[in-house]
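The complex appears here minus one protein chain, its other protein chains still in place.
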Amino acid sequence: MGFLLESLKASIHLIVTWDPAFSHAVWTSLYVSAWSIVFASLLGIPAGLAVGLTEFSLKRPVITMLNSLMAVPTVLIGLLVYGFVSRQGPFGGLGLLFTPAAIIVGDALLAAPIVANLALSSVRGSNTAILPTAMTLGGSRFQSVLKLLSEIRFGMMAAVISGFGRVVSEVGVAMMLGGNIFGYTRTMTTAIALETSKGEFAFGIALGLILMAVALAVNIVFQFLQRR
Amino acid sequence: MSTTTSTENSGLLRVLLPPFEKKFGCKVDVIAVGTGKALKLGEAGDVDVVFVHARSLEDKFVSAGFGVNRRDVMYNDFVLIGPPEDPARVRGAGSAAEALSKIAAAGSIFVSRGDESGTHQKEKELWKNGGVAPKGKWYLEAGQGMGEVINMATQVRGYTLADRGTCIAYGKKTDLVILRQGDGNLRNPYGVIAVNPARHPHVKYDMAMKFIGFVTGEEGRGIIADFRIDGKPLFFVYGMKET
Partner (left out) sequence: MPLYRLESVTKRYRERVALGIPALVIGEGGIHSLSGPNGSGKSTLLGILAFLSPPTSGALYYDGKRVEWKERSLVALRREATLLHQAPYLFEGSVLANMTFGLKVRGVEGEQRRRRIAESLEMVGLGGFEHRRARALSGGETQRIALARALALSPRVLLLDEPLANVDRESAEVIRAVIAGLPARGTTVIMTTHDPDVPGRLNGEAIRLEEGRLSAAPDVGTAAGQAPGVPHRFELRLLQGPGECGS
């Protein structure tokens, strides 16, 4: 019990003093997660729309495959990207490994299936009259699809939030591709891993609490946005 | 017993513990974690004996009353490794501390453990001796284990301080070479400490003391001195002739 109280005190102290080491980890987590979600959405939303709106013979197996992609373990994605960006890999010359960019790539690949799946569900669950209505009012196919997106924006936002939640709390990709470098690629999750291995449980728990608070805050902001 | 990951990774325990277990009819459960955590486990009484290589932290541990009967067991050494092309011209340095200063001056990449491990402690000591406070884009505090740090240094073509054991183990996986070794202050002494029974009455103090006696005694020292990796000796015991 005393141990938990001590950790609580430690975390409050970290927030109040805005300890630079700790705040940098928070910033890195948010920065990396935000960018990876942007790319994941650029991949996932069109993919979900395309599968949802077109009829093609392999539709069922494609949907099943899209579903299973959500369950790929983070370490596997980390391994895959590592293979591409390490010196021995085809993109080794870019020097991406152990930079925030590498984490962004990995996390984008991690979140894209989640965004795609939820976007797909949104589309499939939407009113079938939306597209024909927009089109008969004179919208081109592209304009009509944009209108559809606007009509199902809550579902789309949910897709994006889900993706964000997944990447902000993962540690496998961040550790393998970022290297946990202080002030550069140390995220909240990799920092927790480190502090725990050092036996600094209080610091680790403090970071964990902040991580949960961040996830909660993001959720609240999005809820507020969609109500408008 | 709590110990460090590098000790476990060296493979020494696999040859050192079975004879002890057989002799005294017991089993040793090894928990290999970071140095800090290993000591914390001792503080909490979660283990009976602590076996690490961080002298200053060990001394604090004992003086705070968490441990008793600290004994020197053996030592190995650290080596400074880096890219064969040696951009910071470390080869010409007069000491390990000077080598690090040259790296800082050149702004060449240096990867640090950054995790308060024994290796990290030694590294900090060397920076201090050289009168340099490492700071800047070239200084990467990785916050990871020795293997990962060697890997990172290999990828980014940087220097790092490594314990010889891990270095040998990673020989084939890296093209970095040893650029500095053998200095007196690159020694890495190992200590064994029994967890204080006055603090934690439930600990197996008897067994802990037997273990300490074993590793500092004739039989233990012999096993340690004979231990080889790739035909090379890794640890050295005090009072024995270095070959």
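Lettered A and B in written order, each chain numbered from 1.
As a convention for this text, a residue touches a chain if its C-beta (ideal position, glycine included) is under 8 Å from a C-beta of that chain, and two chains touch if they have at least 3 such contacts.
Keep in mind that this is a model prediction, so the values were computed, not measured.
Note that the undisplayed chain, when the full complex is considered, contacts A. When you scan A:A134, A:M156, A:L177 or A:I205 for touch with the missing chain, the hit is A:A134.
Among the residues A:T17, A:T64, A:S150 or A:Q223, only A:S150 touches the chain that is left out of the figure.
Within the entire complex, the positions of subunit A that touch the omitted partner chain are 127, 129-130, 132-141, 143, 147, 150-151.
Convention: only the chains that are shown with their structure count from here on.
Centre to centre, using the average C-alpha position, subunit A and subunit B are separated by 38 Å. Considering their complex, residues 33-34, 36-41, 114-116, 140-144, 148, 152, 154-156 of subunit B touch subunit A.
Per the touch definition, subunit A reaches subunit B in the complex via residues 86-87, 95, 97-98, 175, 179-184, 186, 190-191, 194, 196-201.
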